[in-house]
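Encoded as structure tokens, the structure appears first; notes follow it.
A single protein chain has been removed from this complex, and every other one stays in its place.
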């Protein structure tokens, strides 16, 4: 199995979720993160002083899938998360050794 | 070493932590995530309108252990996190190439 | 490519970010987590009762880099996150199979 | 007449209470938007406390309450509050005019602030500042004059105890114009735009309810039985509004929500505003029940039209204010307030005429002028932030601030 | 007697202040539960503002303050608030009866709301609505009559200036019944049930303290020296309660907590409630110190019994109310209030008799009736949500809402 992790713009989560459902993904996990990268952060102003905030809000999603599906998933994320502006984020792929569904104890692709 | 990641029901974190301590795990990392899966989300109501919320609150835990311990850890999580109802979550296992304890610089299983 | 994950003291995030920039890292992702480990938690008091809180606030950072850079990155994190007190955290390294930049579709080290 | 210390004490307090409603409204609205817009939303109300207070002193007050000119506008006698310190105003003959000025000024502050719920999460701050100033002087001050200051609506015999037309209907009509001109939020229809912090909204509701006693019972301009009856009516209508809304909601959706309870209470408060000093306690309960139901229906209609009145200014203040104004014509009773009139239920259906005329005139006037104002402002500075700013959130894009930083990494 | 505008102004404000206490209580309680129950907890208090206000007008007021029937209940003269608009009530002869009705109604709102702290995080909303209505009419209205409305406790000579028995002891006894009948939270003993937002609790404390001036000093029914002395006593006892609680806490646990400071202040406010108009400032400080310590002891005892009085209604309102009622019998002084009595310290130990009888009767009556009410409601609709709903949190399961959505993914 493969684990695909993507860091995306928060506002794109809905779209990505739908795109993934479109390619047959049945489950995923998401959380809010802060990203540092080429997309520079922003300036905030408090009582006349400027504060530089380097981290921008991002959402990270994780989805574990069978090997065959990996490429499609990657592609679906890239397509649905793209705005074309800097900071759109990244998709990373890793090997996943095993998966278990807690409720049933099913293992491997069955568990996904 | 192996990294075991589990997505569980938030309410089960205490139990899982204790079960892991029971099999000799000395450290773990946890955070709140939102899960999308077979367990459907819920409906919220604001001013007469229904909102469908697909994501449900979950907790993710990560624990890196020596290879031998991996199976036991997986088992302990499955057992302690199970309620038998849909949405109990998953346990995934990955390879971990190296570990360092920041405080001492110890490496490998020593660092855990 | 390698993915380096580190669990650090929240207060050290600034320092670590700067140290990583120092070794040429251009992007990273960070989020708040709760850690359980040798550093014991603390006691809170509500209406005369003591509550034991086992989890302590930590920040986790993730950075994917080319293989050559991995060791340097690991070292930079260890050095910049160290206070010498218990609970300084860990650095874990994993293999990363692929990376894509969403904006451009670039793949591999180019995408980082 | 001589200054009465008890009346003055009550009016000082009432003025303070009405001022407090604006931060209350800011919290009420602020909790309902997404977290990335919370500060901008609060700011829209807060800024009214600044800008309107000053404009009111300089010119607004005299336009509204200066000597009547042809039933249309007040004369400039009180320009810059000239001469208010050692006199009284005929509407509140036992309190210093300074207190009357302050009290009325608080109404002028909160009325435009009510509009902001309609265009939440997308309007430029600069555009709002311009609209605020223009609307105060061109819409609010004349309307206040027409109804209370000796103008034609009051003279016609329309009853509006504490601002059903002047405050609620006028702001709702303006809100409708805003919704039409500014358009929907980018994410309207595609994202679930849930309230981000209902504790804030509920706190705001508590403050509004509390402050509304100053708003309505203060409109007696004295600490007397009339104030007492308006106070009681206000509380009962708020309560009945809450019951009514949550009941309908339970039937319709199977749950009574906290936002429903809050919305119903506010609806009840809006509905009783024109009637507070003219009706019995039981009539106040009836008004609350009817208005709660009407407003619940009103917000459901919004979905039909596809409008994006983000925080339901039209559904609550428009529907509630209009229903309340009509019901005033139904339930008003001279036995409660001899200075009022009898309504339909007390044998005088004719009262409905000025009530309806007042409502229609207010809607037409406020909608029309607001529409023109918006078009002008749009041409000059633009009404809406650009898409990127809207996605980023107005807190950062318009004010360079962040609402909540709850993490520990600092 | 003639309406006095100063007294009326003060009573209007006092009524508004007491109303404001209920949202304050909602925030106070809401901050102490887990985030998944914050709205449900707030809602339990807010809904009292709706339901009780209306029931009070329809029938509660006349049961409590209508013409006395055999020392047990008020007659139906004021059913539907018939005739209150142009009269006064003998307890507040210089203010319009409408104001007295409103003021007393606010007490009727907050008293049952106090109970909700006991069964937080597990009760069905529907069950609460039924309990609320039943409790108001069967427990609260008679009790208010017995103590203030001309009933037997008042006639017996028991002193209760602003509601030690009527408000605090009665709600605490009902809370105890709830705790016993409803049982512990699923997670009690297995999870650390920490307060989720103490800023809300502290804000609530501030609002409660502020509003309590209306509660206690308003109970003078006039803007006079008695109101002044009750005001001063209230502030001092709250202050001394805070000092006392945090001091004991520092000895016992090594830290002064903010929740301790808040709890001590509330304890002091509860303790001074029956005494406020009968004691000197120094006695008020003594009462605050004693009550703060007693309540700190009270909440420690809870652990011993294994009860799950979630937010310590018994420990704070029960222990504090009882201690305060007894201490009123100790510190009361005719030199402060000629209409009161002398207590133990001023040569009249006999005052303790009615004080104790009042306390015992209140506890027995409220506990007993509440117990029966709970059993009936349990049989009809069930008191508790099911386990799944309790784990999910009442905000979602009972109200289909979420308290906080602070993330940016929307």
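So that you can tell them apart, the chains are marked A, B, C, D and E in the order they are listed, and the count of residues begins at 1 in each.
Just so it is clear, a contact is a pair of C-beta atoms (placed from the backbone, for glycine too) under 8 Å apart; a residue touches a chain by one contact, two chains touch by 3 or more.
From a predicted model like this one, the values you see are computed outputs, not experimental measurements.
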{"item": "Among the chains presented, those that the missing one touches", "value": "A, B, C, D, E"}
{"item": "Contact with the hidden chain (one of D:27, D:147, D:243 or D:270)", "value": "D:27"}
{"item": "Touching the absent chain when the full complex is considered, from E:261, E:316 or E:361", "value": "E:261"}
{"item": "Residues of chain D (touch criterion as defined above) contacting the omitted chain", "value": "3-10, 12-13, 15-16, 19-20, 22-24, 26-27, 30, 38-40, 42-43, 46-47, 49-54, 57-58, 80-81, 84-86, 95-99, 101-102, 105, 125, 197, 200, 203, 207, 223, 398-408, 410"}
{"item": "Chain E residues that touch the omitted chain in the full complex", "value": "4-7, 9-10, 13, 17, 34-36, 187, 191-199, 202-203, 205-207, 209-210, 213-214, 217, 222-225, 227-229, 231-232, 235-236, 238-243, 246, 253, 255-259, 261-262, 264-265, 280-282, 285, 336, 393, 404, 406"}
{"item": "In chain C, positions touching the absent partner", "value": "11, 14, 42-46, 53, 85"}
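Keep in mind that, in the parts below, only the chains that are shown with their structure count from here on.
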{"item": "Partner chains that chain D and chain E have in common", "value": "A, B, C"}
{"item": "Homomeric contact chain A-chain B: same or different residue positions, threshold half", "value": "different"}
{"item": "Rounded Å distance, chain A centre to chain E centre (Cα mean)", "value": "50"}
{"item": "Centroid distance [mean C-alpha coordinates] between chain D and chain B, Å", "value": "50"}
{"item": "Per-residue multi-chain contacts in chain B, two or more chains", "value": "31, 44-46, 53, 85, 94-95"}
{"item": "Chain D, residues touching no fewer than two other chains", "value": "187, 191-192, 194-195, 253, 255, 257, 259"}
{"item": "Overall pattern in which the protein chains touch one another (line/ring/star/complete/other)", "value": "complete"}
